[in-house]
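One chain of protein is taken out of this complex; the other chains stay put.
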Amino acid sequence: MSKSLPFFPDAASSVAREVDLLFLSWAVISVFFTLLIAGAIIYFMVKFRRRHEDQVGEPERAALALEIAWSAIPLLICLAMFGWGTRVFFSMYRPPADAVEYWSVGKQWMWKFQHPEGQREINNLHVPVGQSIKLNLQSEDVIHSFYVPAFRVKQDAVPGRQTTVWFRATKPGVYHMFCTEYCGAEHSQMIGSVIVMEQGDYESWLAAGGNTAQPMTASGADLFQSLACSTCHRVQGDQRLAQAPNLVGIFGRQQKLSDGRTVIADESYIRESILNPQAKIVAGWQPLMPTFQGQVTEEQLSQLIAYVKSLSGDGGGAAGGGSNQAGDTAGGQTDAQTPQTAGPASES
Amino acid sequence: MSEHVSSPRFYFLIFAALIVLTGVTVWVAEIDLGAANDVVALTIAVTKALLVMIFFMHLRHSTRLTVLTALAGFFWLAILILITMSDYVSRGVILPVPGK
Amino acid sequence: MSSVAADPHAVHAHAQHHPSLAHQFDNLDQQRESSTLGMWIFLVTEIMFFGGLFTAYVIYRSQFSAAFQAASHHLNVIMGGANTAVLILSSLTMAMAIWAAQVNRRKLIVVFLILTMLLGATFLGVKYFEYKEKFTHHLVPGPNFEFDGPDPQHAQIFFSLYFIMTGLHALHMIIGIGVLTWLAVLSWKGRFNSEYHNPLECAGLYWHFVDIVWIFLFPLLYLLGAHAH
Partner (left out) sequence: MDYTTEATTFKSPPVTAPERPNYLNAGYTLRSWLLTLDHKRIAILYLISVSIFFALGSLFAMMVRLELLTPSGDLLQPDTYNRMFTMHGIIMVFFFLIPAIPAVLGNFLLPIMIGAKDLAFPKLNLASWYVYNLGGAFTLWALIHGGVDTGWTFYTPFSTTYSNTHVIAVALGVFINGFSTIFTGLNFIVTVHRMRAPGMTWFRLPLFIWSMYATSLIIVLGTPVIAITLLLVAAERLLHLGIFDPKLGGDPVLFQHLFWFYSHPAVYIMILPAMGVISELVAAFSRKRIFGYRIVAFASIAIAVLGFLVWGHHMFVSGQSIYAATVFSVLSMLVAIPSAVKVFNWTATLYEGSVSYETPMLYALGFIGLFTIGGLTGVMVATLGFDVHVHDTYFIVAHFHYVMVGGTIMAYLGGLHYWWPKMTGRLYNSFLSRISAMLVFVGFNLTFFPQFILGYLGMPRRYWAYPPEFQVLNVLSSAGASVLGLGFILPLCYFGYSLFKGRRSIDNPWGAVGLEWDTTSPPPTFNFDVIPVVTHGPYEYNPEQVHRVTHPEEAAVV
């Protein structure tokens, strides 16, 4: 990165140009109004300067038209910019359907990342160019915030919840990654880089990384066995023997609860179901499920969630999107999610 | 401006009404009405609060400004609760991108 | 300057100065209206103060309703209900104290004020036993919290809200009793009469407000689980 005096940040994501355009438009509007007012003040100061000690101002001339004009014009400008800004915002927070899920856990003071193929990294994130990436954020302690200036995206990682952010890098390179929510002594050291690589380079990076780790969903599947989830939840076979709801296809669906409410089974819901199962009881079931709070780390939680999501077909798409009514997905499918871009190392 | 003096009997009537309402709210709470339990309980509580404010606190004989002040308090509280609530009820819902 | 004109009331000429009229006011009516308005504005700040807690309650209640119902079940409805009645009665005696001032019955003011304070103290006494019960049952949030129902974490949030809400309410009662004590002494000395009693009135407003807070706390905390067994 250049050490010279920069005046404009790198733009390396699909939304960056749009944000810049938004900014530049606002800048033009601001400069216009600032100059208008400064100009008027200077002009009036000179033109109407006090000429003799006893001079008073002229009587006021009422000008309702003026008042209306200078309320309405800023209002219209603001509303227009609001509309545009909101469109950009929504496009920043609605991941496209083909986004691949990555996982991140923030803790004082580092970022841990995990690729869908299982590759782990700390404070660095390698991503392929041109691929939409949905990053699930969690925190182990306090609030952190994931920020990549070159991508113009930012999202807080809130303890006890999962939040998401997505981006599509458009230009290979190495970009700053900052924590932008104050999180204690080394907040300013909680930084790293996002390394955007060409598709091929990314694959060879993955391969060379000696990736021994399993894909997220596979780790999740293992945990599902080792934590004995599978003793109650049967993901295949005869559901009549199961003591707990079938988890196949639940992701993204409306779940009926025993107290009559319905919730959308999104990541937060699954997360809560595991950590605090009694909080929301599925209609027709007893509150039998034990809590796994303290038994799973944030990362294992991510893996479990990834696994449960994978039971619902294309669950990797829009978070909680009401669109995927995947109820009838085949029962035996455990490893449904195969990211489109998965490199050779990822499947095994 | 002379102030209005209510009779002790009148105050006692208000007191009796409050006690009755307290009894009612305890009684209703034992019956399972689903979500309506909350509505009933809050309606009774608001009624009781209004009785206290209008009669014990003399809002009935107060200036408009005083009434307005009292209302403003509750109105702003409603702002605080309702707008905060608006976040919680719509959280986590991300409607699909229209047209995609 | 034309906007300054000789006013018949010169500033320092408090000729017919009432002993209870403060220097900045022109007459007792202005003083009375000012103090009433001031008191109501203070009550608005109190509404917003408790309002922050009610907001937290409403949000969590809507999120964790089952846990809140289960936790609410551990509160003692009988004690809570009795306390509600005690508080309402104290509101009545408070209103009567002001009435006594309005009709110039000095002794009665003191009697009603003392009654009010006694009822307030009764409320606090009952509250003390309730708190004690919570301590012995490990229902006080913190490392020693134990809750055998489902969803103990959210139940702990319920009890956090319970203690902070009722605790602050009790604190208001204690302050109220302190103020009433002082006013009882003043009444005894004959400071209040039908013409001048705004301190009593303001204290009354405060006392009734504290009552209103409890009117909401009681159903929200004690009764919401009553029907779920």
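Per-chain residue numbering starts at 1, and chain names A, B and C are given in the order in which the chains are listed.
The rule is simple: contacts are C-beta pairs under 8 Å (C-beta built on N, C-alpha and C of every residue); 3 or more make two chains touch, one makes a residue touch a chain.
As the structure is a prediction and not an experimental result, all values here were calculated from the model.
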Chains in view that touch the one left out, judged over the entire complex: A, B, C
Missing-chain contact among B:40, B:54, B:67 or B:80 belongs to B:80
Thinking of the whole complex, not just what is shown, which of A:14, A:104, A:131 or A:155 touches the missing chain? A:155
To test your reading of the contact rule: which positions on chain B touch the chain that is missing from view? 65, 72-73, 76, 79-80, 83-84, 86-94
Could you list which residues of chain C touch the chain missing from the display? 1-7, 9-12, 22-25, 30, 33-34, 37-38, 41-42, 44-53, 55-56, 59-60, 63-64, 141-143, 153-154, 156-157, 160-161, 163-164
Against the chain that's been left off, what residues of chain A make contact? List them. 1-9, 15, 18-19, 22-23, 26, 29-30, 33-34, 37-38, 40-41, 44-45, 48-51, 53-61, 63, 66-67, 70-71, 74-75, 78-79, 81-82, 84-93, 108, 141-143, 145, 147, 149-150, 152-156, 158-161, 163, 176, 178-189, 272, 276, 279
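The definition used in the following text is that only the chains that are shown with their structure count from here on.
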Interchain centroid distance [CA atoms averaged], chain B/chain C, Å: 16
Taking each chain's centre as the mean of its CA atoms, how far is chain A from chain C in angstrom? 46
Gap in Å, rounded to a whole number, between the CA centres of chain B and chain A: 40
Listed in rising order, the residues of chain B that touch chain A in the complex are 34-35, 92-97, 100
Within the complex, chain B is touched by chain A residues 90-91, 93-94, 96-97, 260, 264, 266, 268-269, 318-323
Quick check: in the complex, which residue numbers of chain B touch chain C? 1, 3, 5-6, 8, 11-12, 14-15, 18-19, 22, 25-26, 29-33, 37-38, 41-42, 44-45, 48-49, 52-53, 55-58, 62-63, 65-66, 69-70, 72-74, 76-77, 80-81, 84-85, 88-89
